[in-house]
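Every protein chain of the complex appears in place save one, which is left out.
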Amino acid sequence: MQKKSIISETEEYLLRNNKCGGLMKITKIFSLALRNIFRNKRRTTLTFFAIISGMVALVVFGGFVHFSFWGLRESTIRSQLGHIQIYKKGYSQEGLENRLEYLIDNFNKVEEELRKMPNIEISAPRLSFAGLISGGENTHTCLGIGGVREKESKLATFEALVEGEDIYGEDEAVIGSTLKKSLGVEIGNYVTLLTMTVDGSINAVDVKVVGVSQSGSREYDSVVVKLPLTTVQRLLNTNSVEKILLLLDKTEHTPTVATQLTQIFEAKKLNLELKKWDELASFYRSVVRLYTGIFNVMKVIIAVIVFFSIANTMTMSIFERTREIGTIRAIGTRKSTTILLFFTEGFLIGIIGGMLGIITGIVVATVINITGGIYVPPPPMMTQGYSALILIVPKVVVYSYISTVLVSIVSSFYPAFRAANLSVVEALRHS
Amino acid sequence: MKRVLFLPLLILMINNAGLALPPAEEILKRADEIRAPSKHFSCDLEIISKRGDEERTKKLKLFVGDETKSLVKFVYPPADKGKFLLMVDENLWFYTIGIREPIRITPQQRLLGEVSNGDVAKVVYSVDYSPVSINEWEIDDKKMYRLELVAKHKSATYGEVTLFVEKETFNPYKAEFYTISGKLLKTAYYGSYQLILEKKRPTEMKIVDELRTGQSSIIKYSNFEIKEFPEYYFQKTHLKYLQ
Partner (left out) sequence: MEKVVEIKDIEKIYYLGKTEIKALQGVNLEINNKGKFICICGPSGSGKTTLLNLIGCLDRPTRGDIIILDMKVLTLSDTKLSQLRNEHIGFIFQTFNLIPVLTAYENVEYPLLIKGLAGRERKRRVLQMLEEVGLIEFRNHKPEELSGGQRQRVSIARALVTLPEIVLADEPTANLDTRTGETILELMRKISKEHSSTFIFSTHDHKILNYAEKIYYLRDGRISLKEQ
């Protein structure tokens, strides 16, 4: 009776109880998978290249898109809408037809409350009217915006002054660049504004053109006339204001401030209502929808490419290692372990390739930003192009990485499964 | 002798609608004469517009020269002081203190309630409209002439007017105002006939919005004076100097 002298008693015990099985194996599996990936350096490089290209495309395009969103959002907020608009109750429902019947007459009281609140940088009262503007030769429709100049200038950070001054005193106005052209007037000329007062009487006032503005929206620039609130109040024969625009310190504070204000309005019976900028910015919303849709299509396409890239690599690799697979199965590797081995390879390609892709994407984005960004020609409805930077958006980066890893998991599963289910005998016979 | 005979024959020939009906131009002229005492006159107007419980009033003074020119001066409310409308030929101008030049506006624009600028500035129809047909009509047991008028030029307030005139007296009774496309915009009713300057004339005109609201406003006329006014009353350049 030969005793296998090498077997110690500990070993005997461990063998019977099959302890220390799976856990250690995982590090070994990873090590084995890692080495197998870099076995055929050229193929792995190409696979990584495909993944990296996909990641860079997502990171850069995603960053570009988010930059454009940011620009459009902030310009919409900072030149037209403000973060929050306050109206008399009922304005947003019925006020469209009878604007002048829903005016805020207790403006001072409202301002008192607004002053007490944090996060509000500016509260700008406005009174607008639609009317006619005449420069002597031509008469055009116009949109007159009466506001308090110091506040308006803070609100118009996305508008450029292309001529003259931004300072308009009593009976002075800044008009849009397209409007200036169609009227054929110059700085220093007088124009007549004609509209109806709040009581329905016709009225007119002369203002001197002191400046010309450009916002980037051709439609806006062809009707806008900015003038003092007091002038408009005189023209419309009222002391009220139509709305109060609020500019907050940060766009993200909009929901909380809105909720607080609504509560205060209720509590103090101020008879007011408010709307947040995202409820008003329909153009912005449709742009977001459009670009998000395009981006989603891109994501799908890239996912498909990465999927096939990895699946192809795996399949080729398995084919080349058929005999090896037969061998390891022969010496006792289970089907499940075999699946795990190959699956881990695909998974690691995803993890490593994805990481490389993220890093490359960030580098490319940074390089683009340092060299001044990408020039975008004027989109429809705009008069100016702009230089787009690539925002490095954590959400985009993380999402791209996670999806690459997920795709790598999904795409390597089937090849791994097939590898494990090869007939051992035929595999050993292979090439 | 020949000339005396010629004229009636001419009239008979022209009136091809039948010997029974008088020519439409004649009727229109007679109706206009009732409304406007002369080619040169002035009068006071009060326009009252009701919206639910609210009542708004404007007081104006109208100066007419040469039948075709009219100056409207805003008198009440005080906020309207210094405003003028001037209608000369086919142009309507608005002026208020504070603007350097009068600005052109349209006669269709509302002045107050249902009353347009043109309803106030233009009194006689024959200047802006030519009759194209005439019928007999009956409203409330009263015998009327029904005249269809068509705008002569672009700056007339309405595209078409259908004027109803009492058969015997030629008193204007009712007028229907249409757009060029034939939509009924407003209806005006002439009432409160009083003896003014040797004739019974309407001192009230009620205008009803037929298109949307069905609401109405009233123009009250008073203080008619026949007088010739200086040329500068009707000159655009002179508006800023008027008090």
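First chain written, first letter: the chains are A and B, and each begins at residue 1.
Just so it is clear, a residue touches a chain if its C-beta (ideal position, glycine included) is under 8 Å from a C-beta of that chain, and two chains touch if they have at least 3 such contacts.
Note that the coordinates shown come from a computational prediction; the quantities given were computed from them, not determined experimentally.
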Any idea which chains on screen the missing one touches?
A
Among A:154, A:289 or A:323, which residue is in touch with the absent chain?
A:323
Interface with the unshown chain - residue positions in subunit A
2, 4, 6-8, 10-11, 14-15, 18-22, 24-25, 28, 32, 35-36, 39, 323-324, 326-337, 424-425, 428
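Criterion: only the chains that are shown with their structure count from here on.
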How many angstrom lie between the CA centroids of subunit A and subunit B, rounded to a whole number?
62
Considering the complex alone, what residue numbers of subunit B touch subunit A?
56, 58, 79-80, 83, 94-96, 98-101, 103-105, 109-113, 117
Contact footprint of subunit B on subunit A as seen in their complex
132, 134, 136, 139, 190, 192, 194, 196-197, 199-206, 237
